[in-house]
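As you look at this complex, bear in mind that one protein chain is not there, while each of the others sits in place.
Labels run A, B and C following the written order; every chain starts at residue 1.
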Amino acid sequence: PSLSTKWPMHTVCKENDLEIYYKSCDPVQDFALSIDGCSNILMNTFNIRAALVLRHNIKELSMNINLILNGKSILTYSQKLCEPNGRRFIFCGKKKGEHIYYEGPVTLGIHEIPQGEYTVSAMLYNEDHLTVACADFTIKKE
Amino acid sequence: PSLSTKWPMHTVCKENDLEIYYKSCDPVQDFALSIDGCSNILMNTFNIRAALVLRHNIKELSMNINLILNGKSILTYSQKLCEPNGRRFIFCGKKKGEHIYYEGPVTLGIHEIPQGEYTVSAMLYNEDHLTVACADFTIKKE
Amino acid sequence: VSCEVSEPIDTMCTEIIANKSYSCEDLGLREIPERLPTTTEILDFSFNLLSSLHNSTFSKLKNLVYLDLTRCQINWVYEGAFQSNAHLNIIVLTGNLLMFLADTAFVGPQSLKHLVLTQTGLTNLAFIPMQNLDNLETFDLGSNHISSLQLPPSFPTRNLKYLDFQMNNIQRIAAKDIDILLQTKNLTLILKGNDIMHIEAGAFQYNLFYSLDFGGCIDISVVLAGMQDTRTHTLWLGTFEDADNGIPINPTMLLNLCNISVVDISLQKRHFLHLTAATFQCLNKLQRLDLTHTYISMLPPDISGMNMLEELILNRNAFKHICNISSTAFPSLTHLYIRENAENLDLGSGCLETLSKLQHLDLSHSYIENLDCCSNQLKGLSGLQHLNLSYNKQLQLQDLAFKEGANLELLDLAFTRLHINASQGPFRNLHLLHVLNLSYSYIDTNIQHLLQGLQNLFLLNLRGNKFQSGTIPNENLFHQLPSLEMLILSFCDLTAIQNQAFHTLKKLKHVDLSHNKLIAFSTDAFSNLKSIYLNFANNRIHIIPRDMLTNLSGQSIINLSYNPLECTCSNIGLITWYKQNMDKIEDPEGTVCCEPKALAGAKLSTVTLPCGINVAGIVCTV
Partner (left out) sequence: VSCEVSEPIDTMCTEIIANKSYSCEDLGLREIPERLPTTTEILDFSFNLLSSLHNSTFSKLKNLVYLDLTRCQINWVYEGAFQSNAHLNIIVLTGNLLMFLADTAFVGPQSLKHLVLTQTGLTNLAFIPMQNLDNLETFDLGSNHISSLQLPPSFPTRNLKYLDFQMNNIQRIAAKDIDILLQTKNLTLILKGNDIMHIEAGAFQYNLFYSLDFGGCIDISVVLAGMQDTRTHTLWLGTFEDADNGIPINPTMLLNLCNISVVDISLQKRHFLHLTAATFQCLNKLQRLDLTHTYISMLPPDISGMNMLEELILNRNAFKHICNISSTAFPSLTHLYIRENAENLDLGSGCLETLSKLQHLDLSHSYIENLDCCSNQLKGLSGLQHLNLSYNKQLQLQDLAFKEGANLELLDLAFTRLHINASQGPFRNLHLLHVLNLSYSYIDTNIQHLLQGLQNLFLLNLRGNKFQSGTIPNENLFHQLPSLEMLILSFCDLTAIQNQAFHTLKKLKHVDLSHNKLIAFSTDAFSNLKSIYLNFANNRIHIIPRDMLTNLSGQSIINLSYNPLECTCSNIGLITWYKQNMDKIEDPEGTVCCEPKALAGAKLSTVTLPCGINVAGIVCTV
């Protein structure tokens, strides 16, 4: 996770037993994300809004998610979202400068959020391994 | 005509025997105008592009055109373009901050441009007599 | 001597009302200035550079009621941007290209009433979080790229009165898209400038609107088909000079109006194919019909059943003769407008005779030329209150020119060349006339009986008329106006006013003498100097003796701007009085010194002259 203090800490939710914050770890831009009701995260699908401006072309786009507990990465998940011959999403192939917006349902398939405080680091990068988006989430669950 | 040097002199056309320049006389913004071929001005209709951002609401909008020769106003023409009960144009009633764009034919009904060098001062103002747009045209005809 | 003229160049916000209202418009600001007091209620922050709004952006301005953020390059509105602003009523976000609105973007205000999202690049209603918008009264969504009117279940309806979707991309409206609007009452819904191609039958059924605006739509039969069983006060179906002409109207297209409850329709700038009585058969219940610029030169004489019509607007058409409007078909008219007629309008004789209820008649800008005006032409209009004949060619006013005009309250003859052909006052029977506009009418101001009989005249506008030798003599045409309160004599080329000129006008309160050639400012000519307004702007006054000023009471206002005022000791009387009576001055910005050269352009209020105590002392002891 980056140590940048350039971008503010954003509150995704702050409910009785669950708090989620995030901070952009992209040196050049903040990250915009909003969830419609935090408790819905445990539902099969919940609604989010997310937006970003591309700083690089995304002919290829990959996602890397890291679960970090006490500073140690304990789980890594990565996935290719776009390839020249596999444009899974309509935004695949978009170019530097384009605004990408998603508003709609997301399915995480999580049915329980483990107790404790931990960090989920999410990063999107392109074919040249340049950062497209980066956010570190802090999750506190009682 | 204003003496402001804040905005650049724009060239509308520069042809053999006809030159038209303009300069915004609005203290807060430049004015955008373009004519598709200057010689067409003498046609019944010719095509223009014009754009501006409203700095004030235009519940009412009036136009004032002044023909100035040797510093003396020799012809004045004014017309109401918008009134609350007479919305002649679709942009009538637009509010501060809105971008207005027109691209299409204009009919001036001029069939001859008099020789010499003179100034046409055009101004749009609203119900409170606040300037909505202002431009001084310099016309040189051989 | 501090005679410096300093233009205050300043990037500070302007205080409109101390501690309450501030304008920071167009100052290139990148954040809310720290110096704004926390008590600020009204903030115009338009045309600055904010880029993103956070929960800290407005957190100090806890009392904000009105916030104008027009064109601040705002792209990102993060969670809780207004969470500290409980009293916020109005948020204006016009012209910001919004890229993100967090779900809680508008959470915070207890009663957000007006939200303006005009030209914010919206393509989809779902982009707007509906949290905490329940109290909205007006919702402006105009000039976006919304292509579907699908209103979500959370759409605010409780207090909604005004919903503006003008100039979006809405082409089809399905019943289920808008069924939530059934929960509103007396809503004004603006769909102007959308290219409506289909409305589901019954989509607006059972709705009760105040006004529905489909201005600029291509095919009004699509709209009317979709509006069956709808109730609305106003239905705007016209189009515009800068919009598509649309499909011409034939009589069958209007048949669907029979099943719509509406009292006010505009068909501005529509073309009619076969304009016959049949065209009007479903317009029976109308109280107001606007046919501005509909390319008509004749209304069918056999129209029937239009007994409820009170207001008929026929502006910008091409009637050759006023009889061609077939006025007998509209017996209940109270208001009739035939402005800006494209042809020379012949007033005929008695063409409007049957309109006994007519109160307002506007015939301005219609190339009217009449050598025998106007009793025959206006025969039968004994209830007329407002008559506008301004901006016509010329009228020859006969004796008792408005014979049946005993109820006239307003008569506008401005910019129409008048020839007075009457041995007695042409207006002398207009006992109730309140306002008479004769500006630029080229009247002969030597006719002493011109204004005879106007015993209730309140306002007389003579702007742009000339007086013999540029002088208003003591004996003049104003003597017969005992009720006159306002008198406009600007642009009259006046060089002098005699001492007793307005002495008989005991009620005179507002006199505009601006744009003349007067060289003297004098208060002598007015009989009553309690709370008078005197405009002497744009004259040729150099010096004003102090005793001309001292008798102006505390309520009076004078305007001396754009006169070649001298800032020398010869004018110390004016200058001293001026600085002590700034509350009586209109346009102090324009009230500047002309002489001496060193002080040219300096505001009078900033000038201090070294004329010695004795001069001031003398004045003070007067």
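Of note:
We take it that contacts are C-beta pairs under 8 Å (C-beta built on N, C-alpha and C of every residue); 3 or more make two chains touch, one makes a residue touch a chain.
The structure presented is a predicted model; accordingly, all values stated were derived computationally and were not measured.
Across the whole complex, the hidden chain's contacts among the shown chains comprise A, B, C. Residue in contact with the omitted chain (choice from A:Val53, A:Ile68 or A:Ile139): A:Val53. The residue from A:Gly37, A:Pro84 or A:Gly97 that touches the chain not shown here is A:Gly97.
Within the complete assembly, C:Thr123 is the residue of C:Ser56, C:Thr123, C:Ser261 or C:Thr568 that touches the hidden chain.
On the side of chain C, the interface with the absent chain consists of residues 73, 97, 121, 123, 145, 147, 169, 171, using the contact rule stated above. Residues of chain B in touch with the missing chain: 8, 10-12, 30, 32, 34-36, 49-51, 53, 99, 101, 103-104.
Residues touching the missing chain, restricted to chain A, are 28, 53, 55, 86-92, 94-99, 102, 104 (touch as defined at the top).
Here is the rule we use: only the chains that are shown with their structure count from here on.
Inter-chain centre distance (chain A to chain B, centres taken as mean C-alpha positions): 50 Å.
Measuring from the averaged C-alpha position of chain B to that of chain C gives a distance of 22 Å.
Under the contact definition stated at the top, not a single residue of chain C touches 2 or more other chains. The multi-chain contact residues of chain A, meaning those touching 2 or more other chains, do not exist; every residue touches at most one other chain.
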